[in-house]
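I'd like to ask some things about the structure below.
Only a single protein chain was left out; the remaining protein chains are all shown in position.
Letters are used for the chains, namely A and B, taken in the order the chains are written, and counting of residues starts over at 1 for each.
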Amino acid sequence: MATYIARRLIAMPLLLLGVITLAFLLSHFTNADPLTSIVGERQMHNETVVAAAKARWGLDQPLPKQYVIYVKNLLSGDFGTSFRTKQPVAQDLLKRLPATLELVIAAMLVGSITGITLGVVAANFRDRAADHFARLFALLGASIPVFWSGLILLYIFSVSLGWLPGPGRLDPRSEAPPFITGMNTIDALIAGDFAKFGDALAHLALPALALGWTVTGIVSRMVRGSMLDVLGQEYILAARAKGAGRLRVLLNHALRNAILPTLTILGFSFAYLITGAILTETIFSWPGIGSYAVEAARGLDQPAIIGVTIVGGAAFLLTNLVTDLAYLAVDPRVKLGSRKAA
Amino acid sequence: MSTPPLLTVEGLNVAFESRGHFFLPAVRSVDFTIGDGEIMGLVGESGSGKSATMMAVMGLLPPRARVTGSVKFRGEELIGRGERFLRRFRGARIGMIFQDPMTTLNPLLSVGAQIAEAVRIHDRSVSARAGMERAVELLELVAMPSPRQRASQYPHEFSGGMRQRAVIAMAMANDPQLLIADEPTTALDVTIQAQIMELLQRLCSERKMGLVLVTHDLGVVASVANKVAVMYAGRLVECGEVTDTFQAPLHPYTRALLDSLPKLEERVARLNAIPGAPPSLAGLPSGCAFHPRCRIATDRCTLEDPVLRRIRERDVACHRADENVPMTLAVPEDVP
Partner (left out) sequence: MSISSHSLPTMRLPQWATAPVMLGGFIVIAWAVIALTIHWWAPYDPTMLAGRRFSPPDATNWLGTDALGRDVFSRTLYGVRQSLPIALVVIVCSVTIGTTLGAIAGYVGGVFDEIIMRFVDVTLSFPPILLAMAVTASLGPGLENAAIAMVVVWWPIYARLMRAQVLAVREREHVEAAVASGAGPVRILLKHILPLCWSPIIVNATMDFGQIVLLTASLSFIGLGAVPPTPEWGQMISEGALQFYRWWIAAGPGMAILSIVLGFNFLGDGLRDILDPRSQ
């Protein structure tokens, strides 16, 4: 097993390099003139700017050399300059990262809690009405386009009922709380500003619900399967023979044993969430990396697109690696098999 | 007014509903009684219905099982009662242990926690710490070495025999009056088997606790039980005091079971296995279920299912039980 971990860890930087290479190729082989995308149409006649760009990115050099320069620049944190914002892409991304993190974490919480609950309910009432309902609800979450469910939620809860605010992270008139993590909810709590916390939370609610619903399906399906496996085990019968009631059996025995395999699916669902975040942020005007990616794509902002792609790929790789390793760490066969009987 | 008997089973029927609305009869009209401190061996081959009988007593059969008849614990009827009611008995007045202690115990909880749970389910006021204390006491009761240390360990850290001791401790947590042991030693080494049986015997005699020992091992029954009940194809075919029954069985199936045991004193060319195989529940023979394999079957046996009747302190379900028919070869003097 140690070899497996070693292999994965070694593979990581190589895969990352592959990610960067693919991104580089995309930007160079498909775009007519890389110079235009870096410098921008209006600046093309400006000699100094053009020369500087050529020098910095090695545009006169043969392709392999350009590639090396590109990678070197990347490693020093230079992702190029967005020509919509005129700022370094790296800076743009860092600025928008906390918003996405806040959304994804909240969605993960929503998705897992609903998913686990639905999975337990479905397993308990197997093949009865509650099971079918739970599975249908989860399936809907996986089938409905998140940009539409977001719209529906907005329409119902914001426009019709007025319970929750519209798009955006905060009330337009107020300022963000003092910056610590960049996540408004947490920062507001830290600053002790409960009114602002409430506002931030209210704005977070709908996008988190819409996004979380997309992963409820895979979580609940996994939990249901895992629970059904566990419920067939003899220690469940033994617990009942002790006089344990249904709830105790479900939670203390069944769920406790069923939850471990579910952890892998949580990591896996992160992938879905990154995907969905891109679309959710657009609907809710959430200023995160996802909406940045969309704006970049719409505006054909090459450096930004490539920058986001690389970052997205790296994040994806990292999450998958962490999930796989974490699963190994909590795998009961590994955990329990280590110490032998006296 | 005398106390009602510990356990009275009358006319117990268990049928399993399977696809297509068939009912598979697993237990057919079983009657027996257990008194305080009495150890009864419930023997039979796999599929004879012995486990299903005791699961019916506990109310732990799956939902597709249809149970009719009467099971009275100290005069209180258990059949047809709700979960809430039955839970008061389970783990408190009636304890149950199963065959494989590794699967009986939750691998992710410490042994002490699981024993303590048995206590705390029935007495909410017991704190976690008090529960663990009680668990340690119970581990001492079952002669577990270093009980305090063991209580915080996990099932995989125990050997098979010690696991079963822990399971017994768990079942004894609330001082039950009746213990049901479903094949408690089948998954254990032979040497450990003896230790576990001795433990159970001791617990029964110290506390006047009744024990139903469900097993296919006649040897264990002979050495420990007071009474033996033999089941075949869901029916109780013979029931009586253990030494008498084994020395002079009245039912041909009991006789055949005993004959099929290898004996220490003789060397034989072949073992006397009973020819044929037990019938499947879906295709029970007409009349007496044993007649296709019975050496002394008559025409009446193929038509009429015999009822359990009392003959000289023995309950037998055979038409020819009182005829003193020589059923085999020599009568063994000692059951190994």
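Going forward, a residue touches a chain if its C-beta (ideal position, glycine included) is under 8 Å from a C-beta of that chain, and two chains touch if they have at least 3 such contacts.
All values derive from a computational prediction rather than experimental measurement.
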item	value
Absent-chain contact - pick from A:18, A:168 or A:198	A:18
Options A:140, A:176 or A:329, residue touching the unrepresented chain	A:140
Contact residue for the chain not shown (choose from A:74, A:90 or A:278)	A:278
Touch residues of subunit A, complete complex, unshown partner	11, 15, 18-19, 21-23, 26-27, 29-31, 139-140, 142-145, 147-148, 151-152, 154-155, 159, 271, 274-275, 278-279, 282-283, 293-294, 296-298, 300, 302, 305-306, 308-309, 312-313, 316-317
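We adopt the following convention: only the chains that are shown with their structure count from here on.
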item	value
Residue numbers on subunit A that touch subunit B, as the complex places them	233-235, 237-246, 248, 252-253, 256-257, 332, 336-337, 339-342
Partner subunit A, residues of subunit B touching it in the complex	58, 60, 83, 87-92, 95-96, 98, 100, 103-109, 117-118, 121-122, 154, 156-159, 162, 167, 170-171, 173
